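Quick one: the structure is below, and I'll ask about it shortly.
Not every chain is included here, but those present sit where they belong.
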Amino acid sequence: MDDRVHPEVRRTATEIDTMEIRGAATIADAAARALRTQATESDAADAEAFRAELRAAARTLHETRPTAVSLPNALRYVLRGMSSTTVEGLRQNVVDSADEFCARLERAQADLGQVGANRLRDGDTIMTHCHSTDALACVEAAVEQGKHIEAVVKETRPRNQGHITAKRLHELGVPVTLIVDSAARRYLNDVNHVLVGADAVAADGSVINKIGTSGLAVNARDRGTPITVAAQTLKLHPGTMTGHTVDIEMRDTAEVVDDETLAELGNPTVKNPAFDVTPPRYVDAIVTERGQFPPESIVILMRELFGEGTSEPWAEP
Amino acid sequence: MDDRVHPEVRRTATEIDTMEIRGAATIADAAARALRTQATESDAADAEAFRAELRAAARTLHETRPTAVSLPNALRYVLRGMSSTTVEGLRQNVVDSADEFCARLERAQADLGQVGANRLRDGDTIMTHCHSTDALACVEAAVEQGKHIEAVVKETRPRNQGHITAKRLHELGVPVTLIVDSAARRYLNDVNHVLVGADAVAADGSVINKIGTSGLAVNARDRGTPITVAAQTLKLHPGTMTGHTVDIEMRDTAEVVDDETLAELGNPTVKNPAFDVTPPRYVDAIVTERGQFPPESIVILMRELFGEGTSEPWAEP
Amino acid sequence: MDDRVHPEVRRTATEIDTMEIRGAATIADAAARALRTQATESDAADAEAFRAELRAAARTLHETRPTAVSLPNALRYVLRGMSSTTVEGLRQNVVDSADEFCARLERAQADLGQVGANRLRDGDTIMTHCHSTDALACVEAAVEQGKHIEAVVKETRPRNQGHITAKRLHELGVPVTLIVDSAARRYLNDVNHVLVGADAVAADGSVINKIGTSGLAVNARDRGTPITVAAQTLKLHPGTMTGHTVDIEMRDTAEVVDDETLAELGNPTVKNPAFDVTPPRYVDAIVTERGQFPPESIVILMRELFGEGTSEPWAEP
């Protein structure tokens, strides 16, 4: 690893890598803050060295989670602001951009929550998959609007992020029913909405989210249950506008089965993809802080936000 | 519990209840053998007392697993043979019927395996859910036919019966890929067949099988992957011919989450249904020892085997 | 009209024609009784004249409702029993057959009701279309089993037979919600079953029932709501085994709009088909007094009951 990278940045990168830091907004926030630290702690001799340091820090962060689309968005946002020609000026640029980014980020989730809450009615029951703070924000806002909401929570193997969701919903006063992932179809006719988050949203309207989302969405459609994806615009993946597909991270097999058991089973291959891809025809609406959209129209919002070009500002020139 | 019931029968009942004995054929076999033990060990004074003992034993066994349709079928088979009027004669009746049942049962799976194997082609990859010796028999026969078969094995939360399947397939020389249940859809286009067993098959063509089967079947249909159910005729549920539905067993919540974690999550309700119901339109064929059938025609086979009447021979007159 | 036909038979024919007598079982019962009256009141000089009279009576009845499949079945049943060679003997044959038919008919609905009731669970809500005593028998039996059932009743334009259903359900203690036909989809996710009767069931598994049934069934499938058809075997249409289609009766346009209004609208064409055809893929089960069947297997039951041949016993030789 590049020794210009500040230990704090490295620690952030490690925590993103090990999923101690998880959830798209949390990652983006941490990444922006890490770049801020790199900037404030830098002793670079000149502007060029400072810029190189920041690029190195951004690369270090970027390499931890290639599919966490919020990460490059945060990095782009902060690096894009570096317009000064002096070290001090650049340092201030980074601090300002990072602060702005984090402030904006914080408001985005609350705004998104309002939009999502408006889709819910008093007395509704939702079904969740994995843990998404965006999805949670919708429920929180609905509860604040005085609506009674209940939830069926899928545990979400292999890492059981559903437990976190169950706990947070309990704290909001939402009665929770916890089920294994395989039991979802059985309860789909008892719920009014499937409400999930997203790791990334592609230009063709596909939603990349925790493994199991697509199978749930297909069953929800079959049962007549609408499916809502809560995703800040931070999750819109600019690279997909030019046809790039999102690489699906293959995670450690130990999440699925421990080594001892594996040996007992004759050492089968284990495949542990972190995410899957839900086609737009199985999603009713994507809720963002800028309003709700059918997934087929999200590319137009992407064009508004990103234009048509793509390039990675952390690449060495 | 009725003290006329032999301790061996009680132990069998307990082992069925705790799932130490599991799989429909194993349960049926154990139940028939338990009745045989009850008969050989009986010191009943007269024929009536002997009959009452056997009914009591049958009831004890029957109450352990209301949805394990093979259990009442085994009990019916053995009790139906009791035509003698003396204790010794009845004892012999039970021994003969139980032996015949077990012999027939053993052959049934091999015959079913041949039928199922004929549906597989050399080089095929299958996807499995839960553990089914009927499904396994198809793979075993295919391997014996010289076909190379590979398998994607779903772990099958909450009890991970997929681990048993993985181990058995490994022993047959079948290369295995182990996945979490939520990853199934992602691999459905890579497999040629979904191959599962059944806990019961209903007269309306529905397949009752381990929770998660119906959601898998819906996704398999959506992906264009055929789904085969391997089920001996032992699994055909006579009560469903007169419209009875199959009660879905709700199992211990501790299988889903331990008490300590549960408390941390705010003690949500946990629902742990053992099975779900797959409508016939999502199943391509039911493979039995008497040939293969579309699920919509299985009721006609049931009429051949059971006629139209229903009554429980273990009920007190 | 043939003057050998008894006035009572003519009155029955008229009442069937004007729908004063309606519902397949009621029609069949009335037809059998009418033939019985024709026989008891006949003053035919010889056996041949008696037979000719009965054929004439049967033809008179048959011509009133070509799609009411129960009518020819009743006629076939009664005429088939005429084996004697004397007037008195034939008279007794007809009385015996008609009595037997009516007794059997009465029991059939109760048996069917038990099967249908077994499919319902305590607390279920059903949706009905038109008025069917077979469907009602299922609800009645369920209520007698101690189950709490609620109903959403479609009014069923143009003749509002849903009003009769609503009234009968009220008399059974079933809480009713009455809606216009167009509101059905909106309430489909709130009901557990769609439960309708049938005017006829065809060998290809199609269900011929009151206009609007097929559109309801398609929406029920789309919403994930199972659809059950309650139909005594009396409704199985033998002619369809040899490919005959069921002619759909076009009823009086005055049922749809009165003449004055019609003139105000510029005298549009009015089409008022009595029935439509629901393909088997939109029906989950057909409940009969002989058990339940997927619609795709009903042809096998027809072969059991009718064999392969068809001919009309009321035709002049």
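Letters A, B and C name the chains as they come in the text, with residue numbers starting at 1 for each one.
Definition applied: contacts are C-beta pairs under 8 Å (C-beta built on N, C-alpha and C of every residue); 3 or more make two chains touch, one makes a residue touch a chain.
Being a predicted model, the structure only gives us computed values, none of them experimental.
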| What number of copies does the complete complex in this structure file have, with 3 given? | 6
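We adopt the following convention: only the chains that are shown with their structure count from here on.
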| said: How are the chains arranged in terms of who touches whom: line, ring, star, complete or other? | reply: complete
| query | Upon optimal superposition of chain A on chain C over Cα atoms, what rotation angle is obtained, reported to the nearest 5 degrees? | reply | 180
| request: Report, in whole Å, the distance between the mean C-alpha point of chain A and the mean C-alpha point of chain C. | output: 58
| remark: So, in whole Å, the Cα centroid of chain B is separated from that of chain C by 40
| field | Residues within chain A bordering two or more other chains | value | 222
| field | Residues of chain C defined as touching chain B within the complex | value | 114-119, 121, 226, 281, 284-285, 287, 290-297, 300
| Any idea which chain A residues touch chain B in the complex? | 153, 155-158, 163, 166-167, 170-171, 175-187, 210-212, 214-216, 218-219, 222, 256-257, 261, 264-266, 268-273, 276
| said: Using the touch definition from the top, list the residues of chain C that touch chain A in their complex. | reply: 188-189, 222-225
